[in-house]
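For reference, the structure discussed in these notes is given below.
Only one protein chain is missing; all other protein chains are in place.
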């Protein structure tokens, strides 16, 4: 081909890359700001119950969901806001759900730990640790039987490694060569206990024992997560079977919004280290600047838009109405 | 030391070896004859319900239990007669239990799948596949906390690898460095399905993933089983933590006494091969002859005694009386 | 021409085969369900017709494959899951109760879980405490689930077809001692709606409200009592949830005496619910307290003479009935 076309090829490629990574940045920022608003709602006593913030782990959900199609499936956890947003849920209906309003994704019946959205393939957050490993694997079984080319991603924290059902379904997924990717978000803590006190041997070994392709990735590096996820997802989509991805990451806040005093289980220094040295948004932002994909103004612009979007979403949720009493007995049976 | 003493040393050693291996032979034969009697009782319609015969797998129970002390613990399975006998249970009370008589180990309330005997450290056979992995691990926790130097052996078939609770307790056993040895009797079949259709990856990998010492042994070679078991049991007793032993073996009869037509899941040739080429009793008998530890007459004598013993035990059980009606509501609460 | 007769097991198999022909999304999984056709041989022949793609053998992982069933049902399949012995339901509780039963409600009606969990109940098979339980009460207690307890081959076919077509998770209990029971079963495609009790026998003096295995015991007792001049009506709720309170209460209002029977434990069991419903609904019509009969409150013992004491028999029912009718 002529140098001219190759030039346009190249510039088209660069433009695509630039858009892709700016989008990843925007998604991470949106999650960060969403969680700041959740914490705000909690401290202002506007949100019933508790919520588990995803701040610090954004690169995992975004890096992976950017590798998925809209009709691919995910299952999420009690710490699920990031997964929902990354898969395409809209913040207004999410906030409405967090406040128990009728406009919420679950008509107010699910709350923070149960957001589900068929439109984006979100089979639901789950308040049972490891509770969705079977659901994700079953979705992969459907995909294989219907031959619709979909993939299911099962998000869970390293604490779910304690649940035996995970091993039961990984064995089946490998026997049946199902298109499912198990994503273990290792943020170092099961609630208030360091994972090293609850996890013997190795994490990858748990999947490798079943012959499952198992890899580990820096969960603070959105590009690394995306590259690895793309490979494993495509592999599953191609019928080559399940995979397991350990993403090493960290949660900035407490186990839930009410977990304020944390020194008895982890040090302020440790938290500070992750926030200042390993922040996924900062790291990716610096890279964008280095690549000249963006200048500081652009990044601020993205943050500003996110703030506006989330504030509007909160306003929508706060003003939305509660379900009518009669709705309490609806949706028990289909 | 003088050659004289060393000579007596040596001959003492030989005598001990001879007695040890003759005893192993006797124990295997006793189990084989016991099971023949069970099948007889079933075909003569004298035994209520069904039973799962251990014939063909004798070297596993004997090789391992000969490495244990009387007060060490075992947990057993639905295929548990061999484990019970090898740990020291007496056949008369076992047969009585199989017939539901009051003189049985469980006063007739347990039957074939629930024989338990505190006097020999037998925490009980279990009719739930994988149902006793927690119990064995808990016994090891007690042993460690009380510092009584006991070890717990958890017998289960390779089908139990499908139960998630096994992975939950192996993780805990390794975290707490408990003196428990998990013995996976791989007889190739989960009921009527070949284990290769139910077991992805590797068996040893399932334990190795938790950092547990994992080995495999020829389950038809009683000396190999005993040697390996001794090493793993001593290691556990010394506080070096849990171990996992895969013993490759084969069940000669059906999954239970009623499983007569088996061609749809395994061939007669396969069964024949194991019986004629890999029989643990034959193999060990031949070795005893080679070592001049016994002549054919001695081995026949052992078989004859075993037959007498088991026939007497059956007679005891057949003549024993059933529990009184009032006993139905006893033993519900301690 | 005479009605066709099938065994209970054949009726179950026919319902599955017909539904699998009708709807490609219906698939079966469980332990030894394919070539072995389960230890009870209930599924024999299905893998030959529908292949291993739709009749899947699983490892011994009740929690795991039940969970997979939930996810498969949510996304477009209609799995029929086989739990060999009802005693193993203990391993499926989280997936059935925290996931299957709640997914529809928690998602505000967005996700559905059209799955069927087939399992067994019943004692007297000399299988001891871990293979003899009847745990239908646990599931009946959980909103979001439907619970079916067929008592005849006819009901088994019609109810199972309804279960497979239902958009909700259904737990289907089969009495393992009833598999060889024969009864008329039409060849045609019929379904039986949930929440509709069936009066299996009409009578005037006393009502027997019985489920599953106990329906046969109740019918047997009714026959014996007839000779003594006691006319017993036998009402079979067929589903404990939804529950047809109206038919049950109507019967008791007519007879003014009732024995409720379920093979599960009576205490905190199905019999307790039936008794409470009747005591409230027929309060002004009852001549005597509702009599509850269920498994004796002990783990099921192995020893035959003991095990036989734990399950209500025709004789025990007759005795209780005579007593209630003041004829003893």
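Read from first to last, the chains carry the letters A, B and C; within each, the first residue is number 1.
To be clear about the criterion, contacts are C-beta pairs under 8 Å (C-beta built on N, C-alpha and C of every residue); 3 or more make two chains touch, one makes a residue touch a chain.
Keep in mind that what you see is a predicted model, and the values were worked out from it rather than measured.
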item: Which displayed chains the unshown chain touches; value: A, B, C
item: Hidden partner chain, touching residue among B:143, B:247 or B:281; value: B:143
item: Sole residue of B:105, B:155, B:182 or B:250 that reaches the chain not shown, by the stated touch rule; value: B:105
item: Absent-chain contact - pick from C:105, C:154, C:194 or C:208; value: C:105
item: Per the touch definition above, residue among A:197, A:277 or A:319 touching the missing chain; value: A:197
item: Candidate in contact with the missing chain, chosen from A:56, A:80, A:108 or A:280; value: A:108
item: Listed residues B:99, B:123 or B:320, member touching the removed chain; value: B:123
item: Touching residues (missing chain, whole complex) on chain C; value: 87-91, 93-94, 97-98, 101-102, 105-106, 128-130, 137-138, 140-144, 240-241, 264-265, 267-273, 275-276, 279-281, 283, 286, 288-290, 292, 297-299, 301
item: Missing-partner contacts on chain A, residue numbers; value: 48-50, 97, 100-101, 106-114, 126-131, 159-164, 190-193, 197-199, 264-265, 322-323, 325, 327-329, 332
item: Where the missing chain touches chain B, by residue; value: 73, 75, 104-110, 114, 116-118, 123-124, 126, 128, 131-143, 145-146, 152, 164-165, 168-169, 171-172, 175-176, 330-334
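The definition used in the following text is that only the chains that are shown with their structure count from here on.
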item: Identity of the chain that, by mean CA position, is farthest from chain C; value: A
item: Computed distance of Cα centres, chain C from chain B, in Å; value: 38
item: Of all residues in chain A, the ones touching two or more other chains; value: 164-165, 168, 171-172, 175
item: Per-residue multi-chain contacts in chain C, two or more chains; value: 58-59, 61, 63-64
